[in-house]
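A single protein chain has been omitted; all remaining protein chains appear in their positions.
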Amino acid sequence: MTSLRTEIASRPAIVALRRGWLHVVLVPLALLWLSPLVWILVTSLKARTEVFDPAAGFWPQVLRWENYPAALSVAPFGTYLVNSILVTGGILAAQLVTITLAAYAFARLTFPGKNLLFTLFLLQIMFPIYATFLTNFVTVRELGLLNSLPAMIVPFVASGYGTFMLRQAFRQVPTELADAARLDGCGHVGILWHVYLPLVKPTLIAFGIITVVTHWNDYMWPLLVTNSEAVRTLPIGLGLLAKSDSGADWTRLMAATVVVVSPLLVLFVVFQRRFVDSFMHAGLK
Amino acid sequence: MPFGAPFQVRLREAGLAYLLLLPSLVFLAAFTYWPILRSVWFSFHDVVLGDSRIIWLGLENYQRLWDDRLFWKALGNTVFYTVITIPVAIVCALLMAVALDSKLRGMAIYRSAFFYPVMIPSVAAGMVWVFLYSAGYGPINQGLRLIGLPDTAWLYDSSWALPAIMVMSVWKYSGYFMLILLAALKLVPSDLYEAARLDGVSAFDRLIHITLPLISPTLYFVAIIGLLHSYQIFDYVYVMTHGGPADATNVLTFYIYQNGFQYQDIGYASTLANVLLLFVGGLIAVMATVFGRRVHYLGR
Amino acid sequence: MADVVLQGVSKAYAGRPTVHAVDLTVADKEFMVLVGPSGCGKSTTLRMIAGLEDITSGRLLIDGADVTHAQPQKRDIAMVFQSYALYPHMTAYRNMAFGLLKTTRLGKVEVDRRIREAAEILHISHLLERRPNELSGGERQRVAIGRALVRQPKVFLFDEPLSNLDAKLRSRMRGELKRLHSELGLTVIYVTHDQIEAMTLGSRVAILSEGRLQQVGAPMELYMRPANTFVATFIGTPEMSLLRCAVKPEGEGSLVQHERFSATLPMRAGHADAFLGVRPEEVRVSRPGEGLTRGIVERTELIGAEALAEILIGTDRVVARMPVPEAPDSGAEVSVFFDLARARLFDAATGRALPAA
């Protein structure tokens, strides 16, 4: 077997040809995918009249870095950034706690009503807030949480999706490890903390990425439940620039977009290998 | 007490389980179950945002719904969007993942290129695509002109506006699905491919007969995620077209929003929301019965 | 005194019993092997001793204390798992230290001393900073044993610890385990499905089948005097041949009447339908004309220095073991002798040995 394998792999010409062919397909596709980003970057550095002037060409005449401070002065983006971090971080932290506990119960404990409860958890996957935002809004209002950071966090504290993902991961941990830990003197909490959590780290990271991306970019719910600048998040700041009646102010909108997108983008580019590995080891099945 | 002790042990375990589930259940009850129940209850009433009076209507809202041309249009749009966009995005993602599932130079660049749209806020993405789609000066039309295609005002045209949003959704989410599928592909044992190659199986057949069955659980998972993300279309409609032209892009979530928040007609909006719940629930049920059994997924 | 006493220990899942009232006493410093085919309840029994499964009924005493419902960590036991169950995210050292730090109040220095000492004994001192996935199967095995050793528990439990090793390594580890047991004076309860492993390792062996304890005894005792047909056929390779016959008392001994022969055995037994049990080395084959009876050689098999011949006697088959040069050709008619002084009888209805021991 091994000799065959090396034989196949060691035909460099064929391999090179195959890879070359792939690049021929992938390079244009990647460029296609990247073109909106390029457009965003280029536009963020243009003068206002250049955006629409067909004679102006694709590249800006002069790089207008001043668009960035100008965009950021429209709204208190610093406050928005802090709020975005607090909200996204708050949701992530809360979810990690709730899903860990719940997933452990579903993966490793026996109790009456387990299947029914699990189905109830899955129900939330089917009916995310976009399907129930209306009544959720009423609830949040009644709880007196409108216009506060918690209003943007509480509906997302429990995650059927995360529970499900983590339960799958927990089930893949050999039971013998839990047994060994029990003999080593761990209770349920000890087993969870010392054995399960370290072993499902990739799943936690993968889930973390999904959560952060979702809530960092959420527009609708934060817009509905916040009133004052003190509690608003970055996408609302973008909305300020985007949703004006006279047409968007493109240069500044794009500058603001770059600012909002950059933190996640940089994180991804730097850690992407780890991200992919996480998705891999998370073994999403 | 021969049976006492194990019973106690079991009791303690159940108690612990409920304790662990409690935090989740509290929040699920408040922000998932209660809203669903409430939305059912609202749908039988005349409820107006900002007014505490609630008037019993019986089935009147459902009657209205039945006669509401725009509702049927929105439902049709939602179905169209969902059943086309998800499979297309998954196929795109699968092809990307298969292409990237080898030791290529520039892997990191390709991966980033395909994944970054996921991280762009939908408000911003929507605005950018409004520009890209513009007739005449829009980059997409300029590109199409190069290959000799006529200029189209994508978002102004009632037959193209929804497909245009769908194309953008594919751009936005394929990378996400790709990443998940890529991870699954890497777990397919390579000797299976080698065995197949020795048997003279073509690359396409390898994809169909080896890769797909082996990653089918992940495909199923991705389909579910896709379904959930299809709600995101609200953001695009809200930003890009506001439901127009001629209601061509009005989808259920947006129509619920309009009724609930613009028209303050909570009762009717709840009725619509219930239909959406049924639709999504039904779609998941269909997926579960069609694929679920084959991929051994949800059951255990 | 770290003895383990099982008194009528039973286990039932959802009302279905899987282990039936097992009574077993494991003496201090004894190497007790639980053996039986898969599904016989041996692992469940071990896990009940460990406290990983609750005991449905019966009592478990370790060192005289009733630990029937005690938590695992309170039982002062250590266990080596089939898959080793090493924590993948910890180094070998941390794996060994983890339980020690959790269950005892030992200082870091003492913990370190114990680990170094165990590592020395197990020849894994150079592997301590590695993680399990950087270790070979045999090395993992040693770390797993080391993790148990450092705890210095009253009882060691082994759950098929060698089944994931290749044949060569397995026999080496067997030797090591034996050495450890005798050098360190451990009390060991060891589960395996491999009867050879059981026979070579155990100071005593307990055989289980279908959740019931069949026989407990020293390996040779089990081999020579099996309590029933199950034990008789489970122990020994190739297995004991059973010939259907009728028994009746005759003088000091008994008369055995087979369809093709009759013989007198030195032991007394009552009237019964029975099986005559003979092991391959108790069968002798010679040219036709002599012997107790005749048979047709169905096939012969060469295994190294010896040969096995399967011989048809009436409707029964017996297996004979002999030096290779003496092996008859298949199809040949041969005379057959049995070493009747060592042969045993089993009641055909109950399978129990005759006369009842």
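Residue numbering begins at 1 within each chain, and the chains themselves are lettered A, B and C in the order written.
We adopt the following convention: a residue touches a chain if its C-beta (ideal position, glycine included) is under 8 Å from a C-beta of that chain, and two chains touch if they have at least 3 such contacts.
To be clear about the criterion, contacts and distances are computed from a predicted model.
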Record-based protein name (UniProt) of the chain missing from this complex, from "Multisubunit sodium/proton antiporter MrpF subunit", "Carbohydrate ABC transporter substrate-binding protein (CUT1 family)", "Pyruvate synthase subunit PorD" or "phosphoenolpyruvate--glycerone phosphotransferase": "Carbohydrate ABC transporter substrate-binding protein (CUT1 family)"
Shown chains touched by the chain that is not drawn here: A, B
Chain not shown: contacting residue from B:211, B:241 or B:271: B:241
Touching the absent chain when the full complex is considered, from B:36, B:86, B:113 or B:130: B:130
Contacts of chain A with the absent chain, listed as residue ranges: 48-56, 71, 73-75, 141, 146, 223, 227-229, 239-241, 243-250, 252-253
Footprint left on chain B by the chain that the document does not show: 46, 48-52, 55, 70, 127, 130-131, 134-137, 150-151, 153, 155-158, 240-247, 258, 261-265
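What we mean here is this: only the chains that are shown with their structure count from here on.
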Chain pair, most C-beta pairs within the contact cut-off: A-B
Chain whose average C-alpha position is farthest from chain A's own: C
Whole-Å gap separating chain B and chain C, where each centre is the average of the chain's CA atoms: 58
Where chain A and chain B are represented by their mean Cα positions, the distance between them in whole Å: 15
Per-residue multi-chain contacts in chain B, two or more chains: none
Per-residue multi-chain contacts in chain A, two or more chains: none
Touching residues on chain A, where the partner in the complex is chain B: 1, 4-5, 8, 18-19, 22-23, 25-26, 29-31, 33-37, 39-40, 52, 54, 97-99, 101-102, 104-105, 109-112, 114, 117, 120-136, 138-139, 154-161, 163, 188, 213, 216-217, 219-220, 224, 234-235, 238-239, 242-243, 248, 250, 253-254, 256-257, 260-261, 264-265, 268-269, 272-273, 275-277, 279-285
Chain A partner contacts - residues on chain C that touch it in the complex: 47, 50-52, 71-73, 77-79, 81-83, 85-89, 98-99, 102-103, 147
Residues of chain B defined as touching chain A within the complex: 10, 13-14, 16-18, 20-21, 23-28, 30-36, 38-39, 42, 96, 99-100, 102, 104-106, 108-132, 137, 139, 171, 175-176, 179-180, 182-184, 186-187, 191, 194, 197-198, 217-218, 221, 224, 228, 231-232, 234-235, 238-239, 253, 256-257, 260-261, 266, 269-270, 273, 276-277, 280-281, 284, 297-298
